[in-house]
Structure formats: structure tokens, C-alpha cells
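With one protein chain held back, the other chains of the complex are shown just where they sit.
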Amino acid sequence: MTHAQAMLETHPIGADLDNAKLLGCIEACYDCAQSCTACADACLGEEDVAMVRRCIRLCQDCADVCIATGRILSRQTEYDAGMTRAALDACAQACRICADECERHAGHHEHCRVCAEACRHCERACAELLVAFS
Amino acid sequence: MTHAQAMLETHPIGADLDNAKLLGCIEACYDCAQSCTACADACLGEEDVAMVRRCIRLCQDCADVCIATGRILSRQTEYDAGMTRAALDACAQACRICADECERHAGHHEHCRVCAEACRHCERACAELLVAFS
Amino acid sequence: MTHAQAMLETHPIGADLDNAKLLGCIEACYDCAQSCTACADACLGEEDVAMVRRCIRLCQDCADVCIATGRILSRQTEYDAGMTRAALDACAQACRICADECERHAGHHEHCRVCAEACRHCERACAELLVAFS
Partner (left out) sequence: MTHAQAMLETHPIGADLDNAKLLGCIEACYDCAQSCTACADACLGEEDVAMVRRCIRLCQDCADVCIATGRILSRQTEYDAGMTRAALDACAQACRICADECERHAGHHEHCRVCAEACRHCERACAELLVAFS
């Protein structure tokens, strides 16, 4: 059992959302945030850095949104559906936009292929949780 | 001239958005992030902490969204309208929700009154920038 | 293989630090950051919230330091030993201080026991990497 799962299960109040989907999304957010920070840096270290400016930019933005969303999802006390929905909406879009860009470079930069995978996973995890709000 | 304004004016590429509104929003985001972090902590130090749980929670969430949005707005290179819009949408909503809650406690907790002011200011700044996307 | 490991192995430049220890520390930082954010929130939801104020405070601080350190360690391009060492020093101390506090409440709050575990793990991971700087 991961610490994230243990933290969720030992919360005095518990979550208002499906535990399994919530846990998956929390882990996806932190994982994606790390992948994006690492990918932006890997791109910065590439010889063709001028060709991957956009990728660096979008990875930095995505990492920021994912960290914010991961933190919000990690909180169960006094849950506010509006706040959580707003974060999930932004995160799903950020990951989609970033994944689109990383996939463009995936053929010649392996780290972009890996990062795109992390972004798509997070995009899907956020979208799955958002279903509960419709 | 603030550092934020100087940074914006010395950028090699420049912004795709109205400079004055963008600068106002960047400064509002960082200011609101700080106010919310401080307010969540002030509430934690109050004797009636159990009564302001929701305020603490929403201030923490809002601070996280504002930092992410402030960072994204601070970047002009390879600007992506979709990414920026997603962040502004989330931030405007987060600030509105947090301001609503802080205003509920503004009568007996001065720090909540101040924080609500910072949140409303940020909410408006984000909403003004969002007009450019419609 | 985790995304974090894949990102590290596909970096064009590679790390100046032992890969296995670096990866362990990156993962420990993000994991600890999430645990601390979740623990601060779980404590906020406890009936005896007034008794765990200090725990909430230190968990919030620790989460902030861990995220910053996790991000810095995720970057290999133009590695600066001074910058990395400064972050690792702060993170090891933050985790130690937070773990000490969480352990005080571990007997009656399971989430504090779990969080202390995540903090000790991160403290050790940072300390192990710091050995390379002596």
C-alpha cells in the first residue's frame, strides 16, 4: 500500500469522491508534475533546444497545474465541489495540451514519449473524476 | 516600477495579452497566494479554529491555484491560449469561492476581511484577462 | 519502471549524482510532499484539531520544502552542486522536524504514523545524497 492510499484510508472524515478514482488521480497528478519538470529540463539539455521551446514551456505550465491539483485532491476536510471541479478541469486541459506537444517530439526524444504517457494518464484520471460532477 | 513590470517589459518576445491587465493579474495572483497562505495560518491560530476549518481549507486550495496561475502568467515564451485560459478559469473560480468563505468570517476575523479583499481583487483581475478569450 | 526512472535514464545529459540514490530521493520528496499535505488536512479534520496545530503547521512547511527539493532534483541540466546541496540540507531538516512532531501523535492518529514514516524515509534519502557533498 502506498503512503497516498494509507493517508486516504486513515483520514477521519474520508472522501466525498470514489476512493479508488481519487487515489489514482492524486498519484497521477504528482507523477505527472515530476515527469513534466524532468521533461522540461531534459529538453533544455538537448542540442536542438530552440526546436523544443514550446515543449519546455508547456511542461513547466503543466507541472505547476498538476502540483496544485494534486495538493487539492489530497485534502478531504471541508471538501468543496466547486473548488475541486475547477482544479480538475484545468488539470485535464493542461495535461491534454502538454501531451499533444510532447507527442510531437516523441519520435526523436524518448523523454518526451515518457512524459506524454504521464500526461495522458493524468488527463484520463482527471476526466474520470470529473464524471462525478456532471 | 516593480520587478514584475520590468520583467514583462524586458522580455524578448513580449506578451500576447494586454500588458497592463496581464501585469495586474500576475501581481494579484502572487499577492492573493500570500494572503491565502497567511489567512489559513491565522485561522489555524484562532481559538475558534473548529469554526473556521472550511476557511482554512479553501484558503490553502486557493493559494495553490494562485501560485500556479501566477507562474503561468509570468511566462510569455511560446504562449498557449488554451493553457492560459484553463489556468485563469480555475483561478477566477478558486478566488470567488475562497472570497465567499472569507467574507463569512470577515466580521469577527480581520485577517479574513483582508484576505477576501485580496481574493476579490484576483478574481476580478482574472475575469478581466479572460475577456480577451471570448 | 516508474516514469521518474524513465525520465532520469532518457535525459540527454544524465545526472552528476548516483542514479539510484537520486531516483530514490526524487520519489521520496514527492511522496513526502503528498503525505504531509494529506496529514495536515487529516489533522484539520480531527476533533482535537486544537491539539494538533503544530503538526498541521509543520506538515504544511515540510510539504512546501519537499516539493521544491523534488523539483530541483528532477533537473539534471547545468547541475549546480551548491544549489542542490542547499535544497537537500533544508529538506533533510524539514523532514526530521516534521517526523519528530508526527511521531508524537502517531499513537492516536494513524495518519500521523504514516506521515512520520514518509518523512523519515525522505530525511534518510536526502541524507544519503548529501554524503556525496562532503
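To keep things simple, chains are lettered A, B and C as they appear, and every chain counts its residues starting from 1.
The definition used in the following text is that a residue touches a chain if its C-beta (ideal position, glycine included) is under 8 Å from a C-beta of that chain, and two chains touch if they have at least 3 such contacts.
As the structure is a computational prediction, the values presented were derived from the model and not from experiment.
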Subject >> Identified contact with the non-displayed chain, of B:Leu8, B:Leu58, B:Cys98 or B:Leu129 >> reply: B:Leu8
Subject >> Touching the absent chain when the full complex is considered, from A:Ala6, A:Ile26, A:Leu44 or A:Ala90 >> reply: A:Leu44
Original post:
If the missing chain were put back, which residues of subunit C would it touch?
Top reply: 53-54, 56-58, 60-62, 64-65, 67-68, 71-72, 75, 77-80, 82-83, 86-87, 89-90, 93-94, 97-98
Original post:
Please identify, in ascending order, the residues of subunit A that touch the omitted chain?
Top reply: 41, 44-45, 49-50, 53, 56-57, 60
Original post:
Going by the touch rule given at the top, which residues of subunit B touch the chain that is not shown?
Top reply: 2-4, 6-8, 10-13, 26, 30-31, 33-35, 37-39, 41-42, 44-47, 63, 67, 70-71, 74-78, 109-111, 114-115, 117-118
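The criterion applied here is as follows: only the chains that are shown with their structure count from here on.
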Original post:
Chain pair with the most contact pairs?
Top reply: A-C
Original post:
Measuring from the mean of all protein Cα atoms shown, which chain centre lies nearest?
Top reply: A
Original post:
Between subunit A and subunit B, what is the gap in Å from one C-alpha centre to the other?
Top reply: 21
Subject >> Interchain centroid distance [CA atoms averaged], subunit B/subunit C, Å >> reply: 27
Subject >> Residue numbers of subunit B (touch at least two other chains) >> reply: 53, 56-57, 60
